[in-house]
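So, chain A:
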Amino acid sequence: MTNELVDFVIISIALLAIGIYGVSVKRNAIRMLFAIEIIINAANLNLVAFARYIPNSKGQTFALFSIAIAAAEVAVGLALIIVAYRMYKNVDIAEFRSLKG
Partner candidate 1 sequence: MSQPESPETKPVATAQPQKELPQFEKSIADKLESKFSSRVAIEFVKPTRIRVKVKKEDVLEVARFIRDELHFDHAESVTGVDYPDQKEIEVVYHLGSYTDPELSKQVLALATSAPREENPNPGNDSTRLPSLRDIFYSVEFHERECFEMLGVYFENHPDNRRLLLPEDWADLPPMRKDFKIKGR
Partner candidate 2 sequence: MLKELLTPQTANVFIGKLGDILVKAIDKPLGYAINWGRLWSLWPVHIETACCSVEFGAASSPRYDVERFGIIEAFGSLRQCDLVVVQGTITRKMAPRLRLVYDQMPEPKYVIAMGACAITGGLYFDSYNVLPGIDGILPVDVYVPGCPPRPETLIQGCMLLQEKIKRMKAR
Partner candidate 3 sequence: MSAIAPKFRLSYFIKSILDNVFWIVILFTLVGIPVLMVSMFYFPLPVMNEKLTSPYLMLTTLADPSRQIPLLKSVIHSDFFRITAFPGFGFAALLAAATIFIERKMLAKLQLRVGPFYCGKVEGILQLMADGLKLISKEIIIPAKADKPIFWAAPVLFVATAAAFVSLIPVAGGGWVVADIDVGLLAVFAVIGFFPIITVLSAWSANSKYPFIGGIRALHQMISFEIPLILSVLGIVILTGSLNLTEIVQSQIHYWWIVFLPIGAIVFFIAILAELERIPFDLPEAESEIVAGWLTEFSGMMYGLVQLGSYVKLYAFAALFVVLFLGGWNGPMVWPPFPEEIIKDGITMGPITVHLAGLPLLDQQMINDVLWFVIKTMGVIFVILLPRGVFPRIRIDLLLHIGWYKLIGLSFVNIFIALGLLYAGVLGPGGIL
Partner candidate 4 sequence: MADAVFLAISVLTIGSAIAALELRSLIYGSISLMGTLGGVAGYFLLLDSPFVAMFQIAVYIGSIAVLILFTVMLVRRQLIFIKVEDKRRRYAGIGLMLIMMMSLGAIILSSGIKTIQTDAPPVDFRTIGEDFLTYYWPALILMALILASSVIGALTLARREDIENDQRTS
């Protein structure tokens, strides 16, 4: 019993789908951030899986890049959430919109 590439790819698809569901349904800014993280992880998983089965180091390299960029994105995203929270005392995206007007 060994793992095959297709297993990893299927898991990756599942994660992607969950992530997209989260992004489209959730209205809480922090939850949306979670969903985005899940999507990024799905992508990374794909990268590394293909890199392993087509023996090549490039996939891992790009996975590293994308993790680093995810970190940067989270930092900025959370800073935004903090600012929004401080202004509206809420973390709900819909609220942001309604309060602005």
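Going forward, a residue touches a chain if its C-beta (ideal position, glycine included) is under 8 Å from a C-beta of that chain, and two chains touch if they have at least 3 such contacts; residues count from 1.
Criterion applied: all candidates are chains of the complex that A comes from, given by their letters.
Everything numeric here is computed off the predicted structure, so don't read it as measured data.
**Q** So chain A is shown by itself and the numbered options are 1, 2, 3 or 4; which of them touches it within this complex?
**A** 4
**Q** Enumerate the contact residues on chain A facing candidate 4 in the complex.
**A** 1-11, 13-22, 24-28, 30-31, 33-35, 37-38, 41, 44-45, 48-49, 51-58, 60-61, 63-65, 67-76, 78-83, 85-86, 89-92, 94-95
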